[in-house]
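One structure, pasted below without further comment.
With one protein chain removed, the remaining protein chains of the complex are shown where they sit.
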Amino acid sequence: MLDVQGLGIRFGGNHAVRDVTASLPAGQITAIIGPNGAGKSTFFNLISGFYQPTSGRIVLEGQDITRLKTHEVVGRGVARTFQTTTIYRELSVLENAMIGHRVRTKAGLLDALLRTGRERQDEAGSRAGGLRALERVGLAGQAHLSAGALSQEGQKRVGIAMALCSDPRLLLLDEPAAGMNPEETVNLMALIRELVAGGLTVALVEHKMSLVMGLADRILVLHHGQLIAQGTPEEVRTDPAVIEAYLGGHAHGGQMGQAGVSHA
Amino acid sequence: DRVVSIGFSGPLSGGAASYGKDTQSGVEMAIAELNRTGIRVKGEKVTFKLVSLDDRYLPNETATNVKRLTSQDINVIFVPHSGGILTVQPLTSRENFLLAAYSSEPKILEANNPMTFMLPPRYDNYLQPFAQTQMKAFGKRLALVGTSSAYGKQWTEAISAEWKKQGGTVLRDNSVDYNTTVDYSSAVTKALSEKPDVMFIGGPSQPTALVIKAAREQGFKGGFIVMDQAKFEQMDTVIPAAYLSGSVGVLPTKEFPGTSIFVNQYQKAYKKIPTSEAGLNYMGMHVIAKAMELAGTTSDPKAIRAKLDAAARALPLSKTVYKLAGVTPDGHVDAEFIIASVRNGKYTKLRVPKVYK
Amino acid sequence: MLDVQNLSVNYGHFRALHGLDLTVNPGEIVVLLGANGAGKSTLFRTLAGLQRPSGGSATWNGTPLTGGRPELSVSRGVSLCPEGRLLFPELSVEKNLRLGAYTHRRDRAGTEQELGRVYGLFPALVEKRNAPAGSLSGGQQQMVAIGRALMARPALLLLDEPSLGLAPLVVEQVLSAVQQVNAQGVSVLLAEQNAFAALGIAHRGYVLEGGRVTLQGPQHQLLNDDRVRSAYLGV
Amino acid sequence: MTTFLQQLFNALALGGVYALVALGLTLVYGVMRVPNFAHGGLYMLGAYLAWTALENLGLGYLSALLLSAVAVALVAALLERVVFYPLRDAPHVYPMIAALGVLFFIEAAVQLRWGADFKQIREPVPGTVELLGVTITWQRVLVMAASVAAMLGLNFFLKRTLTGATIEAMSQNREGARLVGIDTNRVGMLTFAISGALAAVGASLIAPINAVTPSMGEVMNLKVFAIIILGGMGSVPGAIVGAFLLAFAEVFGGTYISFDFADVIGFALLVVVLAIRPQGLFRRTA
Partner (left out) sequence: MIRAGNGLWVWLAVFALAALFPLFRPSGYLLDIGVNVMIYAMLAYGMNVLLGFTGQLPLSHAGFFGIGAYAVGLLTLKAGWSFWLAWPAAVLLCAALGYLLGLVAFRTKGDAFSIFTLGVGVIIMLVIERWTSLTGGKEGLNGVNPPAGLEAFSEGLGLRLSGGFYYLGLAALALTVLVVARTRGSVFGRSLIAIRGGEDLARSAGIDVYAHKLRAMMLSTAIAGFAGGLYAVYVGFLGAAATGPVMTFTVLLYLLVGGLGTLAGPLLGPALMYTLTQSLKGLQDYQYIVFGPLLVLLVMFAPQGLVGLWERWRSRRAAPARSVDHA
């Protein structure tokens, strides 16, 4: 699906991501883990065109998207959510989702002024797309509430709905389960599985090992901006370098007390 | 008793407020006097009331104000800036009012408006003596550092033309806006770099004084031609009198009994030295009141306008601040300042050739 | 000791806390469990003085904490690591930390010592000490927030989901640091989604649901409670 | 050549004038992000108070300056309490418009009290210095020196003192600041007071060069806002560099192009710099 080759970026003297070569296989869930500040979010920011890499290439299904702007990347089918929940709190849940659909519409200012057929069609399309996305994340019932009124978890779902509404083929989730309790985390895992079953490719960053180990087909481990390990959850969990840098003594029990790997 | 309202629309706030206030104060003082002494129109005693509206120098605001004033049956309106005047001139006939215009913009007269009464005197009378005196005393090179207001620009053009006509050299135009410039030194430096003998300057008195100061401090020894907006008696209070030596400009007059009465009264009422803005509007209001008397009406601007010349000629000396010969048929007041050159604190009057016959 | 009695908090028409009773005894670690939106953060914000209650009281060693003056609470020894971190994004990491010791500004030596301890706890921050806090990764910012709360050298430490966004290894370190701090006599009130780990170091706990305390008890009792196990421990 | 040198000194003096006014604003706008359009009004008020202290109270120049600084500091602190504090959470344009309201009020009040005419403050140190064939008045030397001193002082205050850090902290996160024990009410008022005092000191120093009028603040307002953005929000050295840059653009633009267009050139410089470096001269890319 997506390949990165020798990807890197510097902020001043700080090499936040350095020479990462990896691929996100289609139809799978790839998890990216690593210590705080390892460059995981930056890695997502590079793929989604938020930052311009200082070295390397990003190839989406054979096409080079390295230099594309964010909205163009979204147009090619790569959507993302943010680490901290960012949505339009003052807009309704449905409107949030519809904004995600913008990249699939063509109506511009002139269409708006003349209320052309295209405008009407796009508006109807956005609405239908928005509702469909809300359906998928289980928020259809709250479509007309103001998004800020939802709980943390609901807001995370709104963010995912917004991303889904752009009809992505690859979805990047940055710490989707942060701040969720185990029950909610399990719900989220089910949601992600459903999405993948529907043909989506997912990459996610997460510190909750229960989720990572239970969900990921493959894991990439970043440390100091570099890829230090990759493989199946089983392989990664026993990799001494990963234990040393990231997992610590709890490599075997899932994360302290949370639903262990065996659970998944 | 009948109360006749007089309208005023000018800048009473913002950057041009001091100018607007000065013009307003002249009208106001005249009205106060008229009400004290009392005038009769067709045997009926008349008192005046000034209705002032701020227009912040914006012509559309002037138009709005004028419509507001005329809807209150006001038939005489003072406007002290050319933008506003030109905007409302087309309204005079429709809204039926006499426009007392305080601005020397030539276009105001060119409009041939039958209801306009233009107050400022013609400054072109002074050009010839100013140029002649200074060229003789200091030399042929003239630097231009006047204010860049509309009036200042006209002056700059006129004095340049006259200077060339008399065979002098006019250097580059370094006009700056006297209302917004923070420091005049650099404009003065640039003007001085061309080694002028005489410098044309002028705007409101205080900034003008600061220009003189900057020039003297940078070692300028030549003469100044001071535009009539700036007054020696006001500049005196700001900078050493020695700096003024070698200037020509408008003399603080004591010529008529009316002048000193006006100055005294004004200082009592407003605690400051009157400007010509105040003086001319003061006279203008008196002329209008007199014309109302002569015309026997307070509400027919055409009839009042027709009597302006007669009124000006009949104005008692006690109300005459500046020399007044009458009002021309196209509605321009034919007044004139006394001009003089300054040398070591002594004023020498200059002779002015007559322009209006 | 912290004594919360019948505390209620409203957001406009919406009541987030309904007459809450809660205590933290000197030297105790007390953990708050609760689903999203249960009112944990609201309680913390109220205890820190950021939110005014609509009823009830909260006192720390007898002095009320609910006057809407958070700056006074800190000087009385109550320090909060808030949800959302509330860092100073354009100031350097070190300035953020030093400002944490604002109430001890006369005690330079003490501040230096505390700073050393925080850096010892989060070595990742050392090389970032001069970077603007806003440029840090999410987890690193969380470290700064915890560090800043510690810098105040509190007697009562309020931690609102301190492990949010932290790597597992660091979560462990944070919790053991909490234990260490506690061992020196600091009382701790802790909210955690990571309930198992939190209960592991706590003496007692409360379960909050819909703004009400629905369950409370000592550590072992909660650990063995069926409801707790299914809802918060994911077992 | 002497013309060039003379203009160089003129530009330095003008830059000093701009810097003095801009520095007062740096605190509330550059650091605290309060778009205080009333700053020009405080500056103007400072000039009038100094003038009154000199003319009506018969004080000496220095005492007049101090009196005006204290008075304007109080007014500014009051302003923070009454206007800006209640608007602290509102979007930017609201305090901006409120500040304009305050500016209107101050201008009108001053005009009512002192009239619309120009006033003049006499130079405390009359006379000029000759240097390299160039003349410059002592007052201008004073302005330049004061602006540099104020810059150094302010920079030290913000970057090296704890109170300075509290101002920055408060501007970046008010709740966070309160959580660490900063009395944000006091710091807010203090910041405005310092800014007001700087405005008044600047005004007392500049007024002898220029004239005192109710609209003198308006003239400065736009320029100093531009200067702070030009230099980079929050950067004190940036503000002073911005001030001198603007002055140089105006003076040399005026000299070599036309004084009629000096202001145009000044703003054109602003536009060009921002087009190239949108974050201003002295600010790291965020």
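Note that the chains are named A, B, C and D in the order they appear, and that numbering of residues resets to 1 at the start of each chain.
Heads up, the rule we're going with is that a residue touches a chain if its C-beta (ideal position, glycine included) is under 8 Å from a C-beta of that chain, and two chains touch if they have at least 3 such contacts.
All values derive from a computational prediction rather than experimental measurement.
**Student:** Considering the whole complex, which of A:Arg18, A:Lys40, A:Arg80 or A:Arg136 touches the chain not shown?
**Tutor:** Checking each option in A:Arg18, A:Lys40, A:Arg80 or A:Arg136, the one touching the absent chain turns out to be A:Arg80.
**Student:** Of the listed residues D:Ala11, D:Leu27 or D:Met233, which contacts the missing chain in the full complex?
**Tutor:** D:Met233
**Student:** Please pick, from D:Ala108, D:Val148 or D:Leu162, the residue that touches the omitted chain in the full complex.
**Tutor:** Counting the whole complex, the residue in contact with the absent chain is D:Ala108.
**Student:** Quick one: which of B:Arg36, B:Arg94 or B:Lys221 touches the chain that's been left out?
**Tutor:** B:Arg94
**Student:** Touching the absent chain: which residues on chain A qualify?
**Tutor:** 48, 50, 69-72, 74-75, 79-80, 82, 86-88, 90-91, 95, 98-100, 102-103, 105, 107-109, 111-113, 115, 119, 122-123, 126, 162-163, 166
**Student:** What is the set of chain D residues that contact the non-displayed chain in the whole complex?
**Tutor:** Residues touching the hidden chain, for chain D, are 33, 35, 83, 86-87, 90, 92-95, 97-98, 100-109, 111-112, 222, 225-226, 229, 233, 260-261, 263-264, 267-268, 270-271, 274-275, 278-280.
**Student:** List the chain B residues touching the unshown chain?
**Tutor:** 12-14, 52-54, 56-60, 63-65, 67-68, 70-71, 82-83, 86-87, 90, 94-95, 105, 107, 148-150, 153
In this section, only the chains that are shown with their structure count from here on.
**Student:** List the groups of chains still linked by touching once chain C is ignored.
**Tutor:** Ignoring chain C, the remaining chains break into A | B, D.
**Student:** Going by the touch criterion at the top, tell me which pair is linked by more C-beta contacts: A-C or C-D.
**Tutor:** A-C
**Student:** Which chain, with its centre taken as the mean C-alpha position, is closest to the global C-alpha centre?
**Tutor:** D
**Student:** So which chain is the furthest away from chain A, centre to centre on CA atoms?
**Tutor:** B
**Student:** With chain centres taken as the means of their Cα atoms, state the distance from chain A to chain B in Å.
**Tutor:** 74
**Student:** Using the average of all C-alpha atoms in each chain as its centre, how far is it in Å between chain A and chain C?
**Tutor:** 29
**Student:** When the C-alpha atoms of chain C and chain D are each averaged to a single point, how far apart are the two points in Å?
**Tutor:** Between these chains, centre-to-centre, one finds 43 Å.
**Student:** Could you check chain A for residues that touch two or more other chains and list them?
**Tutor:** In chain A, no residue touches two or more other chains.
**Student:** Could you list each pair of chains that touch, in label order?
**Tutor:** A-C, B-D, C-D
**Student:** Any idea which chain A residues touch chain C in the complex?
**Tutor:** It is residues 11, 14, 33-42, 83-84, 151-153, 175, 178-186, 207, 209-210, 245-250, 255-259, 263 of chain A that touch chain C.
**Student:** Spell out the part of chain C that touches chain D in their complex, as residue ranges.
**Tutor:** Interface residues on chain C, with respect to chain D: 48-50, 70-71, 74-75, 79-80, 82, 85-91, 95, 98-103, 105, 134, 148, 151-152.
**Student:** For the complex, which residues does chain C have touching chain A?
**Tutor:** 35-37, 124, 128, 131, 135-140, 142-143, 161, 164-172, 193-197, 200, 230-235
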